[in-house]
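Here you go, one structure.
One chain of protein is taken out of this complex; the other chains stay put.
Per-chain numbering from 1; labels A, B and C assigned in written order.
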Amino acid sequence: MAEETRLFTYIDAINSAYREEMQRDERVIMFGEDVISMQGSARETTGIFEQFGPDRIKDTPIVEEAIVGMAMGAGMTGLRPIGFLMFASLMMCAFDQVWLKLGCNRQEWGYRGPLPVVLHCMVIGGTGIGMDHAVSPEALLVHCPGLKIVMPSTAYDAKGLMKTAIRDDEPVVYFSHRGLYFGEKEAIPSEEYLIPFGKADVKREGKDITIVSYSAMVRKVLAAAEELGKEGINAEVVDLRSLVPMDIDTVVKSVKKTGRLLIVHEAMKRGGVAGEIVFRFMEAAPDAVKTMKSPIKRLAAKNVALIRSRKMEPLLIPQIQDIVETVKGMV
Amino acid sequence: MAEETRLFTYIDAINSAYREEMQRDERVIMFGEDVISMQGSARETTGIFEQFGPDRIKDTPIVEEAIVGMAMGAGMTGLRPIGFLMFASLMMCAFDQVWLKLGCNRQEWGYRGPLPVVLHCMVIGGTGIGMDHAVSPEALLVHCPGLKIVMPSTAYDAKGLMKTAIRDDEPVVYFSHRGLYFGEKEAIPSEEYLIPFGKADVKREGKDITIVSYSAMVRKVLAAAEELGKEGINAEVVDLRSLVPMDIDTVVKSVKKTGRLLIVHEAMKRGGVAGEIVFRFMEAAPDAVKTMKSPIKRLAAKNVALIRSRKMEPLLIPQIQDIVETVKGMV
Amino acid sequence: MEIPKEKLLEMYRNLVRARILSEKLYEVFTTEGSMMQGLHRGLGEEAIPVAVCANLKKGDYYKPSGVRMHPYLFLREGFTMRDSIASECGRDLEKVGGHQTYVSPELGIIGKSGVLGEDAPMYVGAALSAMVRKSDQITIYTCGDGTANRAPLHESMVVAAAWKLPIIFMIENNQYGMGTSVKKSYAIEDLSDRAKAYGFPGQSVDGNDVMALYEVIKEYTERTRSGGGPGLIVAETYRVEGHMVSDTQLYRPKGESAEWWKKEPLARYQKSLMDMGIITDKDVTEAEKEARAEADKAGEDALAIPFLEYEDYIKSALDVL
Partner (left out) sequence: MEIPKEKLLEMYRNLVRARILSEKLYEVFTTEGSMMQGLHRGLGEEAIPVAVCANLKKGDYYKPSGVRMHPYLFLREGFTMRDSIASECGRDLEKVGGHQTYVSPELGIIGKSGVLGEDAPMYVGAALSAMVRKSDQITIYTCGDGTANRAPLHESMVVAAAWKLPIIFMIENNQYGMGTSVKKSYAIEDLSDRAKAYGFPGQSVDGNDVMALYEVIKEYTERTRSGGGPGLIVAETYRVEGHMVSDTQLYRPKGESAEWWKKEPLARYQKSLMDMGIITDKDVTEAEKEARAEADKAGEDALAIPFLEYEDYIKSALDVL
């Protein structure tokens, strides 16, 4: 299907990155809960078992700590594992494994060898499933020394960044977003391509305000920008794509042009990534704040838990209209 | 000993808060690894078993997840438990329990009843014990919706804040710092006192720069301030004492006076609490940045894991001299 | 053991009510605007909560198995079918003083975790609390076969055993965790062997046989209540439907589900009671009619409950900033 038309949904794109890389390098293996029996959380792994067989993909029991730890151990002993966690929230059950083992121990031990591990987790805010499933935990990992954090917003980016992640010799946490999985199809090059980490992408050019975002929020920001455009406000939208490493130069360049900065993320406001972005911005351009046309702002989920309610949960996360109004308050 | 002279070390102060509150309210119980057999990590629980007996204090097996989860369950069913984790890093093994259960579930479920749980953990950066033990994870918890976070820097504060924590009907994470445990003794009132959360304390007045910090770093900042004082630079030192709730007003007031802001913490720089502090500051005083005498700065641990080395680890964490130099670069 | 006739009848009525709730939940799920958060129902597994509730005293703590068994809490004193439906639909649930998930320590439920198994240590804490308070409350914590492999279950059993806490762990073995068969996730045949690792008694029982379940649970709860410490009961049953509505169930051998459905608890129990001369056709019709009426009313009442208002939630969630 996807193969013929070269039109890919976000999830097609990830699946195709998986396959290309597993084809290319037989050391790439993957495991997680129901990756065979149910093709992952939402068909991420469709066809992998059929194509690569039981040595290369495995269903685990429900053991998140073991999934992450095994990926680390297999990564140190000659393989290039992809550990799959259905929900990003499940990382909380394996947090020592993710944060202290995968993230810190290599540095703490002084080990210089490769640690080619990808953790792929799905974020799923906005469907009413509640904090236990829907938390978007990237801020916690940005504070970890040795992890790269990737959060794509389009099918094109999703594929190119996943391929880069699998080829990286250091641990990468890759967050896909359920809200993007089955969105509009995108044309994707039929030739192989990779997208490097640490290169933000200007998803829309504008002159009145810079809106920095990543993952599913980029889509909302773009929709808001369209609406604002109709009212003559021209927003520039910077998609960070990877949070570690973070491309602050692109942000600085954009803000120097627009004179305004709004940061938007789905995760809770207090202690969220916006704080790091703004500090990086001020460190990179210490004088810029003095000449800005309006105070820097952030828009993020309310400082409460996402409630398990289809009615309430979406209200807690920034929506297109919130972005529009915040921007209007700034220009 | 302490009782007679009314001179308390930091750890005496915590121990005395424990005892007073356990005396006052028989629903207060505590458990953790070796809290009886070895009196905690470093004598936090001395004498508690002798005074209150086996129903009120219990040694657990090595089961961090269970310690936190049990505290939550006991807290919902009529008791007021203190769960003791030897090292703050051990929270990583119980992270779902701390973050999603204790922090989020109450809100997620809509449960309105009391959840009077104190988690007491020791931070121990700077001794060369490495990231696996010495991580200071407060930034991770500040991003959690339903937890209060307390990090005292003096014996006086340690006692008053612990008593408040034990009487609070919501979950509180209390981080003591090993580097302060056996420091100089302080005179502490013999009458009972409590210190409310969300009230920063100006530990030193000054007019040239505001240095915001908390926990053990406050001591280093004060030492640096003394040194700077000799060179005619007068630093005001704001000790936040609790990070959630955070008293940003005191910070704003101070910065409005000094025109400069430096934030210092022991935890790693990237994604650390400084980002939240600065954003709160800008939200509370949006125009202040324009008139500041120098760009806002942060000083924190290097963006690498603390290495298990008595020689190297201290170099990765801000030292008095680093603070002095950073301030000199700002004024 | 001779089970008193009133107990048998009580369980019968409850099993009918539980089954009819299973059906009702599907109806509600497919009702436009119900806002039900997914449908993972316990069709065919209802005998387990029925037999547990028949052994509980007021104040005991009980958590049914994680994903699909929560609604059957209405079988306990203080709860209603309406609460169950309202909870599944995210409606304002006065039981928790606000909304949503059953939480009511006085009524013996202290919440459930969406991250499966993470609620086990909480229930161990409730058991500890009962012991410290010198109350005779016991705790029954249930999880699925898939969840039973998880870390917090282990640590929970470790402490419960070490401290001889008044808690019974139950595994509802419905043979699958999502698409993964127990045969793949365990190298043991009898899941109650897990108890041997901790040093408390363990036993497997036919989870579709109300009377067998009742007897084992009675034995275990009595021992635990009189200071005998923890136990593990494994109830063997079967998830006759997919994990959730969208589940294509390709992982499942053809016919397996139909084979198991022949052993579903309601028909079997009904037949036993008839053979024993305890109920008649008329009783059956009546029980069903009553339960149906109860469920219909419960559905209507539940969907009439307003959602929590946004501002109320924010306020009540105590936004500390």
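Quick notes on this structure:
Rule of thumb we're sticking to: a residue touches a chain if its C-beta (ideal position, glycine included) is under 8 Å from a C-beta of that chain, and two chains touch if they have at least 3 such contacts.
Note that the structure is a prediction, hence the values are computed from the model and not measured.
The chain we do not see here touches A, B, C in the full complex. Set against the missing chain, the residues B:A13, B:M30 or B:V63 yield one that touches it, B:V63.
Taking the complete complex into account, A:Q107 is the one of A:T46, A:Q107 or A:S294 that touches the chain left out. Across the entire complex, the residue among A:T9, A:T45 or A:T60 in touch with the chain not shown is A:T60. Within the set B:K203, B:K253 or B:R270, the residue that contacts the chain not displayed is B:R270. Touching residues on chain C toward the chain that is not drawn are 149-155, 158, 161-162, 164, 184-189, 193-200, 229.
Those residues of chain B that touch the chain absent from the view are 33-34, 36-38, 59, 61-65, 89-90, 92-93, 128-130, 132-133, 270, 302-305, 307-312, 315. Contacts to the hidden chain, counted on chain A, fall at residues 29, 55-56, 58, 60-61, 63-79, 81, 96-97, 100-101, 105, 107-113, 145-146, 148, 170, 244-246.
Everything that follows uses one rule, which is that only the chains that are shown with their structure count from here on.
Rounded to a whole number, the gap between the C-alpha centres of chain A and chain C is 37 angstrom.
Centres computed as Cα averages put chain B at a distance of 41 Å from chain C. Our note on geometry: chain A versus chain B, Cα centroid distance of 31 Å, whole angstroms. Chain A has residues 89, 92-93, 130, 132, 270, 303-305, 307-308 in contact with two or more other chains. Shared contact sites, meaning residues of chain C that touch two or more other chains, fall at 99-101, 113, 115, 118, 151-152, 308, 313, 317, 320-321.
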